[in-house]
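The complex appears here without one of its protein chains, the remainder shown in place.
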Amino acid sequence: MSLLEVQELNVWFDLASGGELHAVQGVSFELDAGERFGLVGESGCGKTTAILALMGLLPPNASVAGQVLLEGEDVLARGERTVAPHRWRDVAMVFQGAMNAFNPVKRIGEQIVEPMELHGVAQGREARRQAGELLERVGIPAERAARYPHEFSGGMRQRAAIAMALACQPKILLADEPTTALDVMVQAQILELLVALAHDFGLALVLVTHDLPVVAQVCDRAAVMYAGEIVEAGPTDALFHEPRHPYTRLLFAATPDLYGEEPVASIPGTPPRLDRPIVGCPFRPRCDRAFAPCGDVHPPLKAVAPARVAACHLNDVPEAVAS
Amino acid sequence: MSGTDYVVKRTVFALMTLLVAITLNFVIFRAAPGDATSSLAKCRNCTPAFREALREELGLDKPKLEQYWIYLKDLGRGDLGDSFVSRQPVWEELKQPILNTLPMVGLGYLISIVLGVLVGVLAAWRRGTLLDWGGVSTALFFYSMPQQWLGLMLLIFLGGTLPASGVSDPFISFLDPSWWEVVLDRLEHMILPSLTLGLVLYGQYALIVRSSMLEALGEDYIMTARAKGLSGWAIVRKHALRTSLLPIATLVALTFGYIIGGDILVEAVFSYPGIGLATYEAVFDRDYPVLQGAFLLLTFSVILANFVADLLYFKLDPRISG
Partner (left out) sequence: MTSTAPILTDEPPPLHAPPPRRRPLVWTVVRSQPQATVGALVLLAFVVVAVLAPVIAPYDPREKVGAVFEPPSSEHWLGLDDGGFDMLSLMIHGARVSLIVGFAAALVAMLVGGTVGLLAGYFGGKTDTVLMRLTDYFIVIPDIPLMLVVAAVWGRSLTNIILIIGLIYWTTTARVIRSQVLSVRERVYVQRTRALGAGHRRILFRHVLPQVAPLLVAITVLSVAVAIFAETAIAFLGLGDPTLISWGKLIENAFSRSAISVDAWWAIVPPGLAVVAVVLACTMLGRSLEDTLNPRLRVGHLSVNRFRMRRAEGEQ
């Protein structure tokens, strides 16, 4: 049994205009203990929504369908009641732009201690000692626990946020764009820290990012999302060297080469609107390999190789390989 | 900005505002068509000679600039002049009314803050529900009422059960009351005027608390708190409330001017012998020195309230004081 199993996850948002936005469309993936998994895509592709959904953190105008099995238990079965006890205890999170992840009028230490006391991990003096230890572990002197968030630099705040995520020794750490808005040097340090901590604490890590090289560097396996669905998933190496969906290929081509030699090519066009049903392949208008069936038939996600899935009609045509 | 800088800046601002108010007070009264003696109601039948004597006594025969200087010097000594009606120093006339008003306005504030915070927080917490809609509309409704009219409405509904006028029962002293009977009696007399002030004001607080609460609830750290497993109410209490109550500290002071205005109307309705009623009667009697003195004292209290709020805000928000 996998540690985490997401099955046919769907999220809709009610729009003020009366319509509905189908932000996540039947996403499924699995995560084993200690595994490092990447969820990649452009902004607005539903990757953040998907991981917020599996912690039950969506706003009231969202409705969710599907199953999220945490060690076999369907945590979304009865909404808030079933998911709340698992938050931070089993699944913790590091948010996009940790600048604002801390309450500005409370001390950093207080905010790390808060979940420990809430979930009965430790109380009072002991909780404060553990918080100090965690801060030291991420490279912040323990006595800084008494400081306010605005007294920390961006990188330090992100480290503190990671320390806070580890407060209840969770099994899974969801990291949503943990390095955006940080400068390059700090980015690398934070990524190293995440990998080291995942290893030391035996954490399963889900890294959500638009940055493919980051995924390639950190994750064992990854899934690529486009327009609310997973269009390709598999081992990171395989995705990188032999993509089976044009979007994956173009995404790799669009990210700057590590040595900055090749010119950067961005993918022309924009993702489709998700407030109306889509006919055919959602990627078709931006695809450089689109052909007849792409206009009418939505390509299903199916196995294309051992441990690999992709959703592209090209995989059905023997002579034309997606790459 | 350093702490001292901030305090110095706010102090200078408070003092400057005070000077503007003092000057305004002078200008309004001295630049009026005619002068104080010509429109002095009680002096309609005075002889020209008496008028002249009065002008001299009030210093109205001197040049305007000199008058201003004398006025400032008198103020510096705490001398607000003498009442036209009672010939007593204005300060003596206003002392007791102020002591009567303070607890009544305090109670009114308490009612409005408690109601306002409660309604605002609940409305934000249950945004989009019937509770939210009902709370906001009720608040807006009370907020749109002329205060004197709300006072009269309360008189219609509650005038039979609660004392409708005065500050205490005139016969209570004959009963040889214990101290708590006196307090209870005073409190009973305060309820209607305080309730009027509180009801009119709470709407504004409720709306502000609601919107700053919603703003706070939209912050990223609220998401963190939810992810940590805090329940809805715990999030409100531990994270959103503190930040969203910051504006209340300022608002309480900013609305002090409003409550002072309401105080005049409400004390008139309930014949509550406070500074508001004294102002109202001074207008009625055209007792300018009392009117001037009351205006200055009221303005001074508002400036002081604003100043205190500035300092309070400074203390409460680590982002400023840090």
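By written order: A and B. Residues from 1 in each chain.
One rule holds in what follows: contacts are C-beta pairs under 8 Å (C-beta built on N, C-alpha and C of every residue); 3 or more make two chains touch, one makes a residue touch a chain.
What you see is a predicted model, and the numbers here were worked out from it, not measured in a lab.
Considering A:105, A:188 or A:290, the position touching the chain not shown turns out to be A:290 (whole complex). Checked against the full complex, the one of B:94, B:117 or B:291 touching the unshown chain is B:291. Of A:170, A:282 or A:299, it is A:282 that touches the chain left out of the display. Of the listed positions B:117, B:167, B:208 or B:222, the one in contact with the omitted chain in the full complex is B:222. Contact with the omitted chain, checked across A:15, A:65, A:196 or A:303, is made by A:65. The chain not shown here touches subunit B at positions 13, 16-17, 20-21, 24-25, 28-29, 32-33, 39, 124-128, 140-141, 144-150, 152-153, 155-156, 159, 211, 214-215, 217-218, 222-223, 226, 232-233, 235-236, 240, 256-258, 260-262, 264-265, 268-269, 279-280, 283-284, 286, 288, 291-292, 294-295, 298-299, 302-303, 306.
Everything below uses one rule, namely that only the chains that are shown with their structure count from here on.
Note on chain placement: the centre of subunit A and the centre of subunit B lie 54 Å apart, centres being C-alpha means.
Chain contact summary for the complex, subunit B toward subunit A: residues 128, 219-221, 223-231, 238-239, 242-243, 316-319, 322. Touching subunit B in their complex are the following residues of subunit A: 55, 57, 60, 84-89, 92-93, 95, 97, 99-106, 111, 114-115, 118-119, 148, 150-151, 164.
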